[in-house]
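First the structure, which I've put down as structure tokens, then a few questions once you've had a look.
All protein chains but one are shown in place.
Moving on, here comes chain A:
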Amino acid sequence: MTVIECSHLEKRYSGGAGVKDADFTIQENTITGIVGRNGSGKTTLMKTIAGYLKVTGGEISVFGENPFNSLKVSANSMYLDEYTMFSNALTTKDILHHHSRFYPNWDAQLAQRLADYFSIPMRVGTDYLSKGQKNTFYGILGLAARCPLTIFDEPTTGMDASVRKDFYRALLKDYLAHPRTILISSHHLDEIDELIEDLLLIDGGRTVLHLPIEGVKEYAMAVSGPAGEVKNWSAQQDVIAHLEDQGSISTVIVKNHFTAAEKAAAGGLRFTPVSASDLCVYLTRRNIGGIDDVFSNSQHG
């Protein structure tokens, strides 16, 4: 069953577009990783799906309805990010209690056990938690609520490495026992690339790639060798990016749909796989050179 359907979705702010032309569908009971550079529109997209924002163009349907002002979407979804706010008059314990009243699938025992495991203080307001503790607490809310659609926007901000690992492990275990639709955005694709089923890459408010993660890992190859040979061979190929030359060796990233004969014709060129996170970097690069150019201009200009 399709849970989310977007077609030419657009959300414009007075300052410019957050989402320009998003086109995708998300099936029930999948975990989708949403990645993109800073300012690419991830948060706008996720908030639009959760019904927090009113679209300015295109179509969106979540559980068959426009999510904005939809009670159905509101009751069946949960959006969490580091800016989630609770009144400081409530202790973390109170917040857990109130969630049990709002969310029919709430697992109070799981919430308490996770809070104990992660040593979250129970008698204070969320302002007294550290940044990492606060986000861990929100992660616990997201897991224990077992909402049919759960959206985690950068859930691991501020968490230390071992908490991040434990949080993703808890997410997987709870998902295996209670499948549901989960969207999760992260700047560290390497940390979630075995957890997610599908990857949605957005850039400049547009969907660039939406594929099963295994397909993303096989999407492209890096081909390197002497500059002239690489240039000749890649002339007929779908080139995604040219990497900076290392001496006389140049490297291009090409789409992985060349034939065995074409590969054989490459002779001594070296083929190496491109990881999902590297591919995302190559697909969303700006054509303004690298960070080194910023310095070379200021020195010589």
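FYI, contacts are C-beta pairs under 8 Å (C-beta built on N, C-alpha and C of every residue); 3 or more make two chains touch, one makes a residue touch a chain; residues count from 1.
Throughout what follows, contacts and distances are computed from a predicted model.
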Quick one: find the hidden chain's UniProt protein name among "sn-glycerol-3-phosphate transport system permease protein UgpA", "1,2-phenylacetyl-CoA epoxidase subunit B", "GntR family transcriptional regulator" or "tRNA-specific 2-thiouridylase MnmA".
"GntR family transcriptional regulator"
Determine which one of A:5, A:94 or A:197 touches the chain that has been left out.
A:197
Per the whole complex, from A:2, A:130, A:272 or A:296 the residue touching the absent chain is A:272
Of the listed residues A:160, A:214 or A:245, which contacts the missing chain in the full complex?
A:214
Taking the full complex into account, what residues of chain A touch the chain not shown?
30-31, 169, 172-173, 176, 194-197, 212-214, 217-218, 272-273
